[in-house]
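Only one protein chain is missing; all other protein chains are in place.
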Amino acid sequence: MKHRDPKLLVQPGPLLKQPLTTSMAMRDVLIALAPATLAGIWMFGLGALLVLLACIGGAVLTEWAFLPADERRDQLGNGSALVTGLLLGLTLPPALPLWMAFLGGVVSIGLGKIIWGGLGYNLFNPALVGRAFLLAAFPVAMTTWSAQTGSADFFQVPASNLAAPLMHVDYDGVTSATPLGLMKFQQESTALWDLMIGKTSGCIGETSGLLLILGGLFLAFRRDLDWRIPVSILAAVAAFSSLLFLIDAERYPGPLFSIFSGGLLIGAFYMATDPVSSPLTPRGAWIFGIGIGLLVVLIRVFGGFPEGVMYAILLMNAATPLIDRYTQPRVFGKGLKSPQGGQE
Amino acid sequence: MPKTQPDAYQEFFKGLWRENPVFAQVLGMCPMLAVTNSAVNGMAMGLATFFVLVASSLLVALLKRWIPRQVRISSFIIIIATFVTVTDYSLQALVPAIHKELGAFIPLIVANCLILGRQEAFASRQPARLALMDALGMATGFLFALVALGSVREILGEGALFGVDLFGPNFEPWVIMILPPGGFLTLGLLLLFFSWLAERRQKLAERLAEMEVEGS
Amino acid sequence: MNELVWIFISALLVNNFVLAYFLGLCPFLGVSGRLDTAFRLGLATLFVMLITAFCAWLLNTYVLIYAPYLRLISFIVVIASTVQFIEMVIKRVSPGLFRALGIFLPLITTNCAILGLAIFATNKGYGLAEGMIYALGAGLGFTLALVLMAGLREEAELAPVPRLLRGTAINLIIAGILSMAFMGFAGLFSAA
């Protein structure tokens, strides 16, 4: 286990990696996400809660299964698997079959975290790895959106949630397109206020923009995230979409729509800011954020998918080592190489 | 004769498992992963490679006396490319449906590092009989690996194996498995599985050895 | 004009040679351990690709319409000689780079990405301009994949990756995740 302590501390990010700090930061994230989570459950009903629980279950069980027995208490106790599962769940459609949600949790931790050697080493955001896997594996289920439930049918769990494991999904309820889908395929805009308070269909936790911002501000206030990342992402998205909007207001959505629709806010505040998979230096954070913003607009406007936040963050996660390399002071850049060579 | 007999078998069996071109050496996967999205395609590609590898190994081993070292690589490539072209046209004439599936990837067998590697490392230095056994072993190992990959991807990706439906009409296929990421992930996890098996066997052997020592 | 843009984007991102076609996996897995080596090998490959695309077009236009069966052999010969030539040039100009690329330079000959480029461009019926743009996109895409991979691998080297996964298995899984991320480019600039 000589690799347990890295030869070089290359991640002195805003989050220190002592277990105590980690668990405190995770608690902050849970607090910050609570309003949006509760709103999501309120809007989409009991089924949404079950999806969230399935994701968390998958994530925590996988973490437990793969950890050595003596590390289980510490690692599970810091709540990082819980946060990963919750974040994954918040980016899933509320009517997703529970077995898929569970599988997503397993993949998030398995492919997103365990294979890298655990917390603090994952190069991609685990929740997004799980989501990308689910979207590629079950494209239909992952893009079928149920309408919001009223308070009357809160306890009605959609049949699709309860599909038997590995089995096909039958959608019985009313499905409706997301604001981004409407925009992309029917050129229909959605009222801005509906977007802000989340009166639209979409993923469980991504609809209520104002609550997400509230939580994000809380995290920024608590210094749990690098404020540069969300600021640069949102600014870049606003800038690029304004540019397109000015070129052709008929075809391209305006900046406010771009910011409040889809998973941009949850991505910008809670996923792109994952300290492990984002750059270390302030300059790197700006590049990272602008890159995400650019990719989001590119995929949303010119790509095949209506939403591109997940792909944008994953792609910039992949570029993070390069950004780090080119934004670090020269000395570090050179110093990096020698332990590398000696590693073999 | 009794001396070379076990050798020939050894050359054959090492390719199957211990030196399996894919799972142990990770060779020749370049153009092959693309067509392992079903067991049938994997098998077709495996068989095409099988033919090319065995035929060119045999020919190289027979002709090595007449091939000067300086131009050996070029000669090998000409021999391999000839067999690949022959395979390409034959498949296109005999089984056009499969040829259409494998498409542009059949000519790419030429670039399979496994084939050129076997010529350079083995066939050009060994008697024809051993070269043939080596090629047969490697080719079978390769075929096995491609079919294994194709099977895993087809079972999860389409709920079928060799086109036979396994789980009934209600199965929800994991589309990712027949897409490119599925190829990478499946091969990565299969490699993991095989190294886990190898390690387990080694541990078992060690424990057996210890027990023997204690027993004696 | 727009068609050329689409060919470029498609080869660069949507149908990235490594991440969507599995072409050039050997160097992708073999040389991506170090960032600078990866970058240089990527550029060398790009260079060979451009020359190959040009030669393939020449062959297609003037030779292979009379003798289509010679396609594979003639492509291989052209690629092999090009690589030989580049090898000589690099050896003379930059011995350091020559040492760094080591065994993999001659292996560009059997780099399926190069042969694949020639064959795909022929199958798609590309003309000279389209073929060159295709080669540019494919080569840059190869370099991009290689460089991203190298960056990730250098980081993964520092992580306590489980012992069983070390080596090829983790590299393939990283490639799988990269490939998933690149799926986001599907439909880019072709969407109505």
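Chains here go by letter, A, B and C, matching the order in which they are written, and residues are numbered from 1 within each.
Definition applied: contacts are C-beta pairs under 8 Å (C-beta built on N, C-alpha and C of every residue); 3 or more make two chains touch, one makes a residue touch a chain.
Going forward, contacts and distances are computed from a predicted model.
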{"item": "Identity of the absent chain, which is to be given by its UniProt protein name, from \"2-hydroxyglutaryl-CoA dehydratase\", \"Na(+)/H(+) antiporter subunit C\", \"Ion-translocating oxidoreductase complex subunit G\" or \"Acyl-CoA dehydrogenase\"", "value": "\"Ion-translocating oxidoreductase complex subunit G\""}
{"item": "Which displayed chains the unshown chain touches", "value": "A, B, C"}
{"item": "Subunit C residues touching the omitted chain (full complex)", "value": "1-3, 5-6, 10, 14-15, 65, 68-70, 73, 124-125, 127, 186-187, 189-192"}
{"item": "Subunit A residues that touch the omitted chain in the full complex", "value": "139-140, 143-144, 184-187, 251, 304"}
{"item": "Residue numbers in subunit B that touch the chain omitted from display", "value": "3, 7, 10-11, 64-71, 74-75, 78-79, 81-82, 85-86, 89-90, 92-94, 96, 125-127, 130, 157-158, 173, 175, 178-179"}
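Everything below uses one rule, namely that only the chains that are shown with their structure count from here on.
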{"item": "Higher-contact pair (C-beta pairs counted), A-B versus A-C", "value": "A-C"}
{"item": "Subunit B and subunit C, separation of their C-alpha mean positions in angstrom", "value": "23"}
{"item": "Separation of subunit A from subunit B, taking each centre as the mean of its C-alpha atoms, in whole Å", "value": "40"}
{"item": "Residue list for subunit B, restricted to those that touch at least two other chains", "value": "176, 179, 181-182, 185"}
{"item": "Per-residue overlap in subunit C, given as positions that touch at least 2 other chains", "value": "165, 170, 173, 176-177, 180, 183"}
{"item": "Residues of subunit B defined as touching subunit C within the complex", "value": "26-27, 29-34, 74, 77-78, 81-82, 84-85, 88-89, 103-104, 107-108, 110-113, 116, 176, 179-185, 187-189, 191-192, 195-196, 199"}
{"item": "Residues of subunit A that touch subunit C when the two form their complex", "value": "1, 3-4, 6-8, 10, 111, 114-118, 121, 123-124, 129, 132-133, 136, 184, 295, 298-299, 302-305, 308, 310-312, 314-315, 317-322, 325, 336, 340, 343"}
{"item": "Partner subunit A, residues of subunit C touching it in the complex", "value": "34-35, 147-148, 151-152, 154-162, 165, 170, 173-174, 176-178, 180-191"}
